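Input: a single structure, listed below in structure tokens.
Note that this complex is displayed minus one protein chain, with the remaining chains in position.
Per-chain numbering from 1; labels A, B and C assigned in written order.
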Amino acid sequence: MKVGIIGANGYSGAELIRILQLHPEVEMSIMASHSTSGQLITEQYPHLQGIAENRLEEINIDEMMGSADLFFFATPSGVSKNLIHRFIEQEIPCIDLSGDHRLKDCDLYEKWYKYSPAPESVLQKSTYGLPELFREEIKNSTLIANPGCYPTATLLGLAPLLKNKKIHMDSVIIDGKSGVTGAGRKASLATHFCEVNENIKAYKLGSHQHIPEMEQVIQAYSGAAATITFTPHLVPMSRGIMCTIYADLVEPMTTEDTLKLYQEFYHDEYFVRIRQENQWPATKEVVGSNYCDIGVTVDERTNRVMIVSVIDNVMKGASGQAVQNMNIMNGWDENAGLIITPVYP
Amino acid sequence: MKVGIIGANGYSGAELIRILQLHPEVEMSIMASHSTSGQLITEQYPHLQGIAENRLEEINIDEMMGSADLFFFATPSGVSKNLIHRFIEQEIPCIDLSGDHRLKDCDLYEKWYKYSPAPESVLQKSTYGLPELFREEIKNSTLIANPGCYPTATLLGLAPLLKNKKIHMDSVIIDGKSGVTGAGRKASLATHFCEVNENIKAYKLGSHQHIPEMEQVIQAYSGAAATITFTPHLVPMSRGIMCTIYADLVEPMTTEDTLKLYQEFYHDEYFVRIRQENQWPATKEVVGSNYCDIGVTVDERTNRVMIVSVIDNVMKGASGQAVQNMNIMNGWDENAGLIITPVYP
Amino acid sequence: MKVGIIGANGYSGAELIRILQLHPEVEMSIMASHSTSGQLITEQYPHLQGIAENRLEEINIDEMMGSADLFFFATPSGVSKNLIHRFIEQEIPCIDLSGDHRLKDCDLYEKWYKYSPAPESVLQKSTYGLPELFREEIKNSTLIANPGCYPTATLLGLAPLLKNKKIHMDSVIIDGKSGVTGAGRKASLATHFCEVNENIKAYKLGSHQHIPEMEQVIQAYSGAAATITFTPHLVPMSRGIMCTIYADLVEPMTTEDTLKLYQEFYHDEYFVRIRQENQWPATKEVVGSNYCDIGVTVDERTNRVMIVSVIDNVMKGASGQAVQNMNIMNGWDENAGLIITPVYP
Partner (left out) sequence: MKVGIIGANGYSGAELIRILQLHPEVEMSIMASHSTSGQLITEQYPHLQGIAENRLEEINIDEMMGSADLFFFATPSGVSKNLIHRFIEQEIPCIDLSGDHRLKDCDLYEKWYKYSPAPESVLQKSTYGLPELFREEIKNSTLIANPGCYPTATLLGLAPLLKNKKIHMDSVIIDGKSGVTGAGRKASLATHFCEVNENIKAYKLGSHQHIPEMEQVIQAYSGAAATITFTPHLVPMSRGIMCTIYADLVEPMTTEDTLKLYQEFYHDEYFVRIRQENQWPATKEVVGSNYCDIGVTVDERTNRVMIVSVIDNVMKGASGQAVQNMNIMNGWDENAGLIITPVYP
């Protein structure tokens, strides 16, 4: 099957190339980039010398449409909303790594993203591509809204408790920590080495666009509404996201019982690994892979549960999950191309 | 005045040397270290060549006692509890940077530190050395229990709300992030560069010894008991601590009003700086200095207040604050030797 | 084919597991470790959860011998010299990642390594496992001395010039820069995060044990003796080695002609990539992969050639090259299990 990558020049685009180049079922046919079209991908990424030497093409929908059977959009927010509906009209499967097709409510998108939304009819067709929670819906979808990086770590961290109604819905606090790849490859003072290095910084307190995404999915998945608190932080590392999640238990539970709940819930999931009691995952333990590793503790003093959930934001938080979705859409092994051991250290 | 440093070989010890060497009122008379006695301090710290070239001496109480008018204990937990009472009996002022004299309750110390406690009579004489909250007590004390790094950032971050009874006492959650100096200089797998670098790791969930310290001080300061949740994380940087603090407001408040409360509360404090609305401090902005920088936001959706409080853990979280305490005890300018601009970047 | 790993607990051991677990021709039968025997490998490396969950065994030669058809020794220097001869007597193929079987001259080993050497008869049987230079010898060898990390980058960087006698043999200066994995996983002050981070440090000036290794191979390969200068530096990163190599040209050459020489020399080599004129490789461009990337420039002002050669020290500088050697010894595709795209960024 031929696949195309729109926005190949960013970090998610480069990661898609890394995965797809070894994927047993696909061939990369087209790589497009607005800002660097005309260049060889190796001019932007010398590490791809001898591996992928495609020339980046301009984003021209009419020309691209026939060149692949499925498209990944690895574009910044505010781009795919103007393009994807054209593909969907032709029933060409699309996986959107940006936030443009995640929120079903147009007003919500406009409020949090500050752009005009995608056409409502297209939004209604989109499926939230978190396979561990919505696998069946993904199988039959043409348009996947690939989840945000923080929501992926958070929702996988909360799902067993939500499903079993173990927590007070308005008590959820998520303290997120992200590596700098999450900010994209565009040069800015905020990503300058000397500003990030030896530093930790909170940002967008109470105003991050992943808040409505998490609330929407929590409600869709659990049937109950939640208003959450979420604070993201920028950490001096390239890859990795950790969400430390706090919630009040409805009834007292032991750490042991809570862990059992998680182990059963994720028993058949290839990409979710539950740590043993008194062990918590570190981001480095998933770098380069599609795993989400989770540790859980109940603080009996406060009757709160604390969950530590980590992913590689470029993999399970973006490109790896996108390929996982593609595999499901096509009926392939869900881990095809994704059997990758973390690179440690 | 002559001062001595017990435990000069650790990072807090070296930082005391950096500060005291330029302090207008003191002279360093003795530096002692159990593990490296006999060496020149420059063998351990070549950066001190030409600045401080003392020989490290064995920790011998009888010999040391006469050699200085005040002693700093920059020793690991479990050491000063066996030594300081000897100095206090002679009414020689001591500032203990370790946790050995912070908890007034012997059982609590034993439970959280896993050591037998200091003599209770000595514990009762100790004063918690957080100058912004307990300045008057410090003036008249001979034994200062210098606060822990996380408690310093947390308590300064919470004090205006505690004082004014603005938050629900059992709603406080502290998500702490620390640089690696916080783990001390002793070599271990946990501080190996390759294990820490490009990584973020949670540790001691629900079991960190700073929990009872914070609870004790919150109660002492506000008159009301609190059971808190605190989760520390290790971040790939050398210096700096950030505490992101969450609490439920008793009544709705705006961010603007909350900031006003903070600005008034800390109006005369040299070492506390409040950021403007929608600005939050980063740890790098205090590195090398004794400042505590604080940003505050109210999330009106959830009626929660979020506080971001940062310090240099080696300075305001340890040695800088110790010198600030010494200044107060001696009636000197509180910022003597501490007028230091952060080193940025 | 069954393979065993002696010294599985170090970084090279863990990297062998990462590679071999996906290798099409082998099965890992035994993992042994002196310091952590009895533990599960996941206790040391949680990132292997669900991937490799072997128990680490004690190093017992008699018991191990029958359990695999080929053994990797990923032990520190001074260990394999006492063990490997037992395997070689039984004609069991061994690949030694340590320096114990690289130097043919016993006295030289003793002088630079400060240990007594391996039995001379075993040393004479060992083959220096740098496939790009000694492929034929490797095919027929039972004992591979896997090259050091600095020598790998240096010798691949120099080979085209040596082969064509383009440089003065006593003019070679190598300025090496290494990530901290090169120092191994053992905790020490020298690898403490706070000592390495935000720092660059030269070490072992004129006394590094890779000096005689490089000189021996230069002579063996080019037929002419060389006395080289080599200065290693420790750089604040986990993986990667760069050797910046300086040499005086025998006759003036242009950069263009020199690059042509390199491109032809390495034309058929899968793992060596030559950069274009005015482009020099960065270590990050090979991280996680078995590539050696090389850039070359002639400084016409001084008639010197400057070569920048980079590898991932854990891969092409250790475990990746070891697997490449195993592939050659067994007649498999040389890149079996090693078709890995660098993880960028």
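Rule of thumb we're sticking to: a residue touches a chain if its C-beta (ideal position, glycine included) is under 8 Å from a C-beta of that chain, and two chains touch if they have at least 3 such contacts.
This structure is a prediction, so every number in the text was calculated from the model and none was measured.
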Report summary line: Touch assignment to the omitted chain, from B:46, B:252 or B:331, lands on B:46
Requested in this report: May I ask which residue of C:57, C:132 or C:195 touches the chain that does not appear here?
Outcome: C:195
Query raised in the report: What is the set of subunit B residues that contact the non-displayed chain in the whole complex?
Result: 11, 14, 17-18, 21-22, 45-51, 181, 197-198, 238-239, 273, 275, 279, 281-282, 284-289, 293, 339, 341-345
Query raised in the report: Given the full complex, what residues of subunit A touch the hidden partner chain?
Result: 11, 180-181, 185, 187-189, 191-194, 196-198, 236-238
Query raised in the report: If you put the missing chain back, which residues of subunit C would it touch?
Result: 170, 173, 175, 177, 179, 194-195, 197-203, 205-206, 227-229, 231, 233, 235-240, 242, 244, 246, 280, 282-284, 287, 295, 297, 299, 301-302, 304, 306, 308, 345
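We take it that only the chains that are shown with their structure count from here on.
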Query raised in the report: Of the other chains, whose C-alpha centre is the longest way from the centre of subunit B?
Result: C
Query raised in the report: Using the mean of all protein Cα atoms as the middle point, what chain has its own Cα mean nearest that point?
Result: A
Query - subunit A and subunit B, separation of their C-alpha mean positions in angstrom - result: 38
Query raised in the report: What whole-number Å value describes the gap between the mean CA coordinates of subunit A and subunit C?
Result: 36
Report summary line: subunit C touches at least 2 other chains through residues 11, 181, 197-198, 238
